[in-house]
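The other protein chains are all here in position, but one chain of the complex has been omitted.
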């Protein structure tokens, strides 16, 4: 959890204001209904994201650290708690879309109320409470990415496939060069959060790990390469697939990445700008771990481990990629050579498990990440929908191997 | 289907205007989100009801009978067709809640567009087309009742249990007298629609049927009586239940009518006025056929057949009961002695099957009722949410035996 | 339930012996495993049928009417009770195939034990107890038919499709003549059991009912006619189908009667003699109510009501058809003109509901038939797997509209 909040922290005030404003900007084109409907159990309504992130500040900061604070509405914590068992009963996750009231404007008022109270309280908060504010900002950034990807899913379920934003005008992307490979001799490396700046609990402790000699692709796999995998029968050939993956392909009738459709003029994909042609030069995205693993097998390669990925990424600038700076994110763009941050989350071959010496924090906040450490795989690097500044070389994202509504892609690795 | 439209039919114009206005009144307190969310596969969003009833007029009247009519939006029929296979592909029923766009105001504009076009066209329409307009009005009235009951279900799924309307102020209901019994000697009676005025296809042909000597209760079962059934262990004793009913009770954990909860101060129920105490003098409602049948067995009685019900009801005024005249319907009220229309739909013991000589109409409109003639039971009499004027002695409503989100109740019968 | 047991009743002794012997004969080619496995929740293992029918005699006759009788094994009633709630807890229906012990030989010993005890007791039993013995015989005959059809299903699930019996050698069936039609002028008829001889509770009371003028086909629909329905796209055209039926066709991918497969040389079907060519002259069988109803719609006809069927059948000899006289029943044969008993059960258009004045018997035996009176349709006439002597003109069989592992077929009717 939170560590090392800097002493002179007007930064925190600015950061809080910035994060809270971005959430509003991301939702400013939404109707009340757009913000309310839940399109699948994995996704949450935009209104719920707006309220839940606010509940986090209200509960763990204002309620616990600001004497005399009165809850905006004492019936709402039941609605907007997510999974914190220690915080008591809560509304069932898959019924979040039933909450038509409070409506979007009431939730915005809730945000304004909490923002004002927190702004007033911030200067006098203890270091512990300030650490919780910082945690809340990072927490909200996580939800911003979910909010964007949940919206894409919601609009994709509407047969009219509405576009929230106009398409971005740009010239055709240049096709990237053949994949290059960056070698690593192996040996002991240190990974995990080094204690400088914020990180989530699961990113530490920093520790040594041993890498085998290997090489890592200098870019992620493109849509054009993925289309070749499809054309070669990749989705019809069991030998490329993990057994669970093959079962999933058969049960769900999977034949392409999520949101892809084949028409007379080739593949199209759906995004916040509606349905558009697939750009062969852009990184493939909206693929599951199962698909990433099958592609790697077909390509005679494998997925990198999270430690390999981090060892390479440690030398790059985490602010340097295509990430979310503002509302209106549409899709990944053709990545510059070797950029490992932003654009698409990269599936690794590592199961999401605790690092040596990991201990969950105490209390409700301690439920944060450790309880999800079974059945999921680690993704690294952030995506075009990850707020800039949110991601780090040591950042561990995680999803189940069949999930693919995030901006997920892959980068190949090979043994040396 | 439609028969005997009167020659001087400015009535139809008035009726059309009245029906269309009521739908708007029923939804005027709804937010965009209230009108968009689907709370279960059996229910539809209010916005969908508003649009689907409009689609019916646009498709079967304007498109088919008004030369030069242009569809309001040619992508919308896919969204707002319900189950007419002959009208082509349509959006999956259980995904109706995904349509956040068009929003509520756009659907209202769609209504205005179609209303205007139809008002212009009406004077010159053929008798066939006018019959379709009349059918569309009756069709919309059916959806008005569903719209109201679907809204109750939606708000009941919100943990805050919001009230759409304030509670009606009235004095405590007087407890009804003991059930009286009205005897019928049996013999051949004629039932079904007699061809005078409108009826749905399944209400005819009018035909003779043979009744056994029997008697019918002069009022429906009350909440107070139902509470006695519960207190006597009615939901825990398999011998009162049909086998499928018992399976349903166990699987769903049913212990009381839908929307009932037991608290420190006794039973409450949820309705459009929020959660309120159960009125022991009012008719029990929101019960399934399985519950009605079990109650009747417990009470040493049985459900009436639909023919018995109709034979008794034929002497009553179908406009005389508690029915929906305006928006703001909350719940049934304690019924006057012997009123068989309005207040609650009464489960009969008759499976919903065709009458002798029944034939479905040709074409898409012919899909209307016949295709649902398996697995459902007939209900008679209308409810407090049935628009006044919609119901007749020969009117056949039908639901599956486990369904209970409508205003459903029961009246007992006995063999003589 | 049982009525009118004849005064001089050595018949009962003989009947008991005959029925009990037939069950053994039906299972004499079965291995222990054949007799133990349950192939679907609707079916039961042969061993279970053998034991359950024995449990019925042991419980309701020996235990209740023979002083000093000791249960063969006091743990077995839990295993072999079927659905009698009043007889206490019982093993879950869908887990009947888990009972590998007691094995087949132990169950045969159980039968021998109970048979001997009952034979000893019979001469001194009261009339009530003798009525229960008669009931038990009819009950066992019902299970004999299920046993045969459950075995077909079991063997059909084995990819090797083993044949229990060799095919019957016979010349090719002559194609039946075009369907003839037998008219009935309508009017009041009496149906239901008349109190003479045994009948199940649901067959009475005998009562008057009113028929509409109609005509009934003089034979059932053949495989050849069914193949024409398939060839005409019958399974692909929604307008022939009830809505629930169409949902079932789509969900299950139904394209032909159960056990049919299409190969290079045309349609084959599976039966106790293995996989054989479909005989176009034989009645179609293993069809659901949904299929029967769709076929009738396609053929411009309808299914008869059960009262219509019974009015016609009352003039025929219930012993005169193709029924089960011995083990080795394979399939229906091409029916002689106008025979209404045996060969295939005929779906009617009547929902299975109580007759006027029906009351369930008291006690556990009273759970017999009334509790199944929702969601099912009546079939009439018996099949080639119905023991000869078991069926009557007033006999009411019933299944859910999607079920088709019995020998089910159809006969058309039309309005006059």
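Per-chain numbering from 1; labels A, B and C assigned in written order.
We adopt the following convention: a contact is a pair of C-beta atoms (placed from the backbone, for glycine too) under 8 Å apart; a residue touches a chain by one contact, two chains touch by 3 or more.
Keep in mind the model is a prediction, meaning the values are calculated, not measured.
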Interface partners of the hidden chain - shown chains only, full complex considered: A, C
Among C:37, C:202 or C:249, the residue in touch with the chain that has been omitted: C:37
From C:12, C:154 or C:189, residue that would touch the chain that is not displayed: C:154
Contact partner of the left-out chain, one of A:65, A:113 or A:207: A:207
For chain C, the residues touching the chain missing from this view: 31-37, 39, 47, 75, 78-79, 91, 95, 97-104, 154-155, 157-160, 162
Contacts of chain A with the absent chain, listed as residue ranges: 83, 85-86, 188, 207-210, 212, 214, 238-239, 241-246, 289-290, 293, 302, 349-351, 353-354, 356-357, 367, 371-375, 377, 401, 415
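To be clear about the criterion, only the chains that are shown with their structure count from here on.
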Touching chain A and also chain B, the following chains: none
Length of the line joining the C-alpha centres of chain A and chain B, rounded to whole Å: 46
Separation of chain A from chain C, taking each centre as the mean of its C-alpha atoms, in whole Å: 59
Multi-partner residues of chain A (at least 2 other chains): none
